[in-house]
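What you see is the complex with one protein chain gone and the rest in place.
So, subunit A:
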Amino acid sequence: MAGLGSARSGPIFVLLVLLFLPVCSSGPDVGPERNGTRGGPVQSEPEEPGHPRINGSANHKKAFPVLEVNYGYVRKPFEISLWILLALLMKLGFHIIPRVSHIVPESCLLIFVGLLVGGAIKAMKEKAPILDSKLFFLYLLPPIILDAGYFLPIRAFTENLGTILVFAVVGTLWNAFFIGGMMFAVCQIDVAMQSNKVDLLSSLLFGAIISAVDPVAVLAVFEEIHINELLYILVFGESLLNDAVTVVLYHLFEEFSHAGTVTVADALLGVVSFFVVSLGGVLVGVVYGVLGAFTSRFTSHSRVIEPLFVFLYSYMAYLSAEVFHLSGIMSLIACGVVMRPYVEANISHKSYTTIKYFLKMWSSVSETLIFIFLGVSTVEGPHNWNWIFVIFTLVLCLVSRVLGVVGLTFIINKFRIVKLTKKDQFIVAYGGLRGAIAFSLGFLLPDNNTKHMFLTAIITVIFFTVFVQGMTIRPLVELLAVKKKKETKRSINEEIHTQFLDHLLTGIEDICGHYGHHHWKDKLNRFNKTYVKKWLIAGERSSEPQLISFYNKLERKQAMMQVESGSAARLPTVVSTASMQNIQQTEPTRRRAIPSISKTREEEIRKILRSNLQKTRQRLRSYSRHDLFDPFEDNLSEVLFRRQRVEMERRMSHFLTVPAKRQETPSVRKVWFDAEHKIYTYDDGESPGGGAAQLKPRPPDATSLLDESVQRTNQSAESEKMKPSRCLSDPGPNTEEEEEAFLS
């Protein structure tokens, strides 16, 4: 308990210190004169012995100022950096208090901090920075969406695309109209609302704003509860795709509320506009994605700037879509999804890691900032609290969400192979969180009293969903025993069988004679292989089948693991002593000391090599989105040298000793394959298959929208310590060449 006390005082102290920082930083916001006066006294403070400070006397020569303060020069970047620093220190602080961070999701804590900061700033009578819509939509939102889109589990997404679309489009429409309509009715009925009369179009606009499930909030909450992939992709996919609906409805109702009347033609135009917005957004994204992929084909000589291409093309896709009022989110997602398989086949391993790191980093910062600003804006913004309006909004949001999900699931289940159970429906309904997008859209409304009322209601709903639903969803998931993320490892057997099943099911569909899901997927893959890959992937990689790339990555990962473990001899645990020798009984009889290296001998050597290499240690892993590990790629060359040395030794031992018994019991590769971005805490001495590893299994991303070789997603074997060394300055061609040498 003593430890707890000291641990508690630490973060509180940090909190206090940090609370003062932004207050100080926002000080100079108000007018330049304060800056001047602040600058004045400071200027005279530092001692300059023998330096007469003469102010205002024009005839005297002004002494050279040794120390000056010119805060105005750096004000803007200084403040921005300070805010970001504050946000990140907060994040650090939360993890020092383990119990709190387990119960309360991070987003809640961040909003709370934002409230405190906002309160402090208000107490100082300063003007606080608010969540400006432009700032939000142009700078804070894209990194999060790009991060989510780039690492989207394509297979799960496409398999459930129909369901996701129905939820996103029909569900959001239902929500918008239901809430809007009912709020209008409430406003008409209620007498207390006389001063705040809301007409139908305004309430529909309000419904449109508040109806959309927010991807930022969903990500923030769902990441921590490790729910199974189906539910995750349903809710998250819905939150991404409903952007198109939100954009259209928002602009539609905004236009209409200016115009005043709505005709049938307008409604039809609205429908057309929806298709234009969504498909247009996707098209823009695809174009930029293809451009990005094509560019990456030629970057073999300037590896350092490869990540920038990915970021810039994606950001341009977002901005271009926003120019035409198309759905920027869908454009960003489409760009990331399209670009990824080709880019990953082309770029170096280091660039891949860089991209991953930067995306995670930016999205993490963005998310933190968004929540903090939300808190600050809450305290700051002009409010117009109206009990009836707010309460009804809240209730109607929940009701409409539940009704929408239940009703739609009833229809959808008729078409699904894997039906959604009641538990699934509950989680989907409960996971409909609102977030900062709703707030920013509300903020864009023209300034009047109604706007303030709307904003108050929106903020209340956001707070409710993030705090109440966010905090209770974890115990509810436990209570209902909802399936969690599976802990299986991605193994080469699963990969083989995934591919096998794909072909098998396609074949059966052909025999049955109907063109189903698998048939089209197969056709797309073939198209991709014959035409698209040739254009977008450099060199030989373009004809590499997926299984091979998967296997390459596996090998690479094994090498990394070995590097990480230090040396082959040092491994304490051996997962299993089965080895190639056990499998191929015919081989040992041929292993006599023959001086010449025959083909079979080389093969044996290779096999021994491989089996020797694959000593791995099993690790216990837990998951978090925001942590990243880098394989020891800088030590890859070391591994490969060691490998070659081992090979040489093997060769020698074979020549010199008559019965080719191995010196040490080789352990077998525990051929498992981690999915992406996981954190691992290490634990020695794991038995095969017995580890309670909380691994997030990526389902085999065997097919993406446009590609088979999406296997780059499954980079793995990442360990905590990244040793940046400059031993390979240009890793690209070097690495590939080494890979090839290994395999040949």
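Please note the rule applied: contacts are C-beta pairs under 8 Å (C-beta built on N, C-alpha and C of every residue); 3 or more make two chains touch, one makes a residue touch a chain; residues count from 1.
Note that contacts and distances are computed from a predicted model.
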Absent chain [UniProt protein name; select from "Methionine--tRNA ligase, cytoplasmic", "P-type ATPase C-terminal domain-containing protein", "Geranylgeranyl transferase type-2 subunit alpha" or "Calcineurin B homologous protein 3"]: "Calcineurin B homologous protein 3"
Residue of A:132, A:190, A:266 or A:510 touching the missing chain in the full complex: A:510
Residue of A:434, A:452 or A:518 touching the missing chain in the full complex: A:518
Residue, one of A:62, A:95, A:134 or A:497, that touches the chain absent here: A:497
Touch list for subunit A against the chain that is not drawn: 413, 417-419, 486-488, 491-494, 496-497, 499-501, 503-519, 522, 526, 543-545, 547-548, 551, 554, 575-585, 606-607, 610-611, 614, 661-662, 665, 668-672, 687-689, 697, 743
